[in-house]
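One structure is given below, encoded as structure tokens.
Complex shown without one protein chain; remaining protein chains in place.
The first chain written gets the first letter, and so on, giving A and B; residue counts start at 1 in each chain.
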Amino acid sequence: MAPILEVDNLSMVFGGLRAVDSLSMKINEGEIVALIGPNGAGKTTFFNCVTGVYVPTEGDVYIQAPGATERRSIKGLKPHKITEGGLARTFQNIRLFSNMSVLENVMIGHHHRLNSEVFGAVFRDKKTREEEEKVVHDSYEILKKIGLENHVNDLAKNLPYGAQRRLEIARAIGTDPFLLLLDEPAAGMNPQETKDLVDLILRIRDNEKISVLLIEHDMSLVMNLSERIYVVDYGKLIATGTPQEIKTNKEVIKAYLGEEVDA
Amino acid sequence: MFNLKELRKSFLTSLWFMFLTFPIMVIKVNTITDTVEWRWRNLAFVGVSAFILSFVWRWALDRRAKGGKAKKDGIGFKATVLAKTNQYKLPGLIGIGLLVAILPFFASMYTTSVLTTALMYVILGLGLNVVVGLGGLLHLGYAAFYAVGAYTYALLHYHFGISFWVALPLGALFSAVLGLLIGFPVLRLRGDYLAIVTLAFGEITRLVLENWNDFSFGPSGIANIARPGIAGIKMKLPQATIFIYFIAIAMVILTIFLVNRLENSRVGRAWEAMREDEIASQAMGIDLTKTKLLAFSIGAVWAGFVGVLFAAKTTFINPASFTVWESIVVLCVVVIGGMGSIPGVVVGALVFTLLPELLRSVSEYRMLVFGITLVIMMIFRPGGLIQKTRKSYKFKKEGDGE
Partner (left out) sequence: MKLDFFFQLLMSGLTRGSIYALIALGYTMVYGIVKLINFAHGEIYMIGAFTALIVSGVLSMYGMNPVFIFLIAITAAIIYSAAYGVTLEKIAYAPLRKAPRLSALISAIGMSMFLQNYVLLAQTSDFLPFPELLPEFGFLDPVKFIISTNQFLILVTTTVVMVLLTFFIKFSRTGKAMRATSQDRDMAQLVGININKVISITFVIGSALAAIGGVLISSHIGQINFYIGFIAGIKAFVAAVLGGIGSIPGAVLGSFVLGITESFGTGYISSDYEDAFAFVILIVILIFKPSGLLGRKVSEKV
């Protein structure tokens, strides 16, 4: 089976700094993969390159949706085109639509799959009405799965912190992706919330058939959750393998885990 | 509140303002007769007002600072008020509708004309609200679109004798096209840069109208523009005034209907998402280019409509009606009314145009009062007179979630 995401020798140079240095990565359908590394190792920059916020300086990014027969390059596409292609992301520093309701946040996720334009908005024809009803319904279903169904009409900014992180995930699922890119989803969460998050991510993978690539600093979460791990340092890939392999990898211990080996 | 420390503060404030306003308020140099007029009364006036107002100011700021905590209760309170008003909503609307319908037959021609102007600002406000309130794009050149509408009718009428009804869609169309033209180059700009560039576009439009004599007849403008008629009937001025009033009413109703529909649609959601966070909205699959251009051109449509109506109402236009201050006044209508809120913008436009008429005796103070009102509103009620209420959805807890 072909990988759903294939990153080929991707580099991103800012001025003289190689924030990402010929990084390659393959993600297969149904996998949960983690990208770890010390602060400033280039993980978020990597995400930004894959999702179109930056155009990578070198290398290429390919996607192949499950069931598709050919891979296609998404390098240089605008972010919304990449989202249409089937990648969805969350942000390290939460970027919700603060003054919109929780439900509307998820509805925005559906945006690119809807067709109604100004005409439909004004005349509210049958097709538009059905489409809107379906969006509301589908969005609510997603919120139920994420456990936010009691906050449907709350403003996103009024949610507690952990719920805001989950809403970001819900919003991303709204775009109907086959790969979800989570940028530090557990940052700032307490142990209980983190545990719930692990369950949530597993459910998303198993029930929604969405593969996951995540950046995370919480080692217990990474080790419990991911099937494979990529470790980067100074923009370069230094190791890759299963959690067991990474735990015992000397390079990683030296560069990243340091004395936290038993974490 | 009135302890020694507070008194001292107010006293110092009062002294400060007396110092501050001394040259401009007290001294008046007459350069022709070479005499100086000393207006000491003004100094006393400033001193006393500053002393009192400084108490009010500190009290209000204090109250605002404490307001953060009380907010939660505020929401509950609002909900009950809403629930109550709902049951009066229909009769209320009918009442207002009747009043609006019979008003021009009792009011003077002057009053009707003022009301029409107010209605025009309602439409302008609602149009700009699409750009600023929903799209979050700070637009300071809105008057240019208004001008395009007005000149479309004036010129087409002058050269080809085109009627009001034909000019109306054309004005909106040209205005929307200009919206697109302005929209393209400013796509990459954000916030303050966008504000100043739209202001520049607005001013360029005005300067072109002022100086391109062969095209626009320059500062002297275009006169004798026809009032709207129906089936060739020539109306006398009083009838025409009332007729234009009803056209404006119809346009307001249509605008409210359309803006409301747009707001609660996929398009409107995209605008709001863009306002909240451009990067996140792109990541959620929204095409920013398209969404922005759409906001600019749809917002411009209404300015085009009102421009045509304005030309028909005044029968004379010149570039002086489309200065940067016109754009700022419309922006004020939107902000004071409540950004993104349709009833807010309606109320804002009425307040902004009718209040000065009511206070005609002190009309020279009008801009002064507006200016300070803007400041006070921003500090103490930034959401505007009527804040936007979001649409809420109800779902059954169990079952299939309908």
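In the analysis below, a contact is a pair of C-beta atoms (placed from the backbone, for glycine too) under 8 Å apart; a residue touches a chain by one contact, two chains touch by 3 or more.
In this text, all values refer to a predicted model and were calculated from it rather than measured experimentally.
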Original post:
For the full complex, which residue in B:L7, B:A44, B:I94 or B:I204 touches the chain that was left out?
Top reply: B:I204
Original post:
Among the options B:V100, B:L170 or B:L189, which residue touches the chain absent from this view?
Top reply: B:L189
Original post:
When the complex is taken as a whole, what residues of subunit B touch the one chain not shown?
Top reply: 16-17, 19-21, 23-25, 27-29, 31, 34, 36, 42, 61, 64, 138, 185, 188-189, 191-193, 195-197, 199-201, 203-204, 207-208, 210-211, 279, 324, 328, 331-332, 335, 364-365, 367-368, 370-375, 378-379, 382
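Operating definition for what follows: only the chains that are shown with their structure count from here on.
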**OP:** Can you check how far apart subunit A and subunit B are, centre to centre, with Cα atoms defining each centre and the answer in Å?
**Re:** 42
Subject >> Complex interface listing, subunit B residues touching subunit A >> reply: 258, 261-262, 265-270, 272-273, 276-277, 279-288, 294, 298, 390-393, 395, 397, 401-402
Original post:
Within the complex, which stretch of subunit A touches subunit B?
Top reply: 51-53, 78-80, 83-84, 88-89, 91, 95-101, 103-104, 107-109, 111-114, 116-118, 120-122, 124, 128, 131-132, 135-137, 140-141, 144, 149, 152-153, 155, 171-172, 174-175
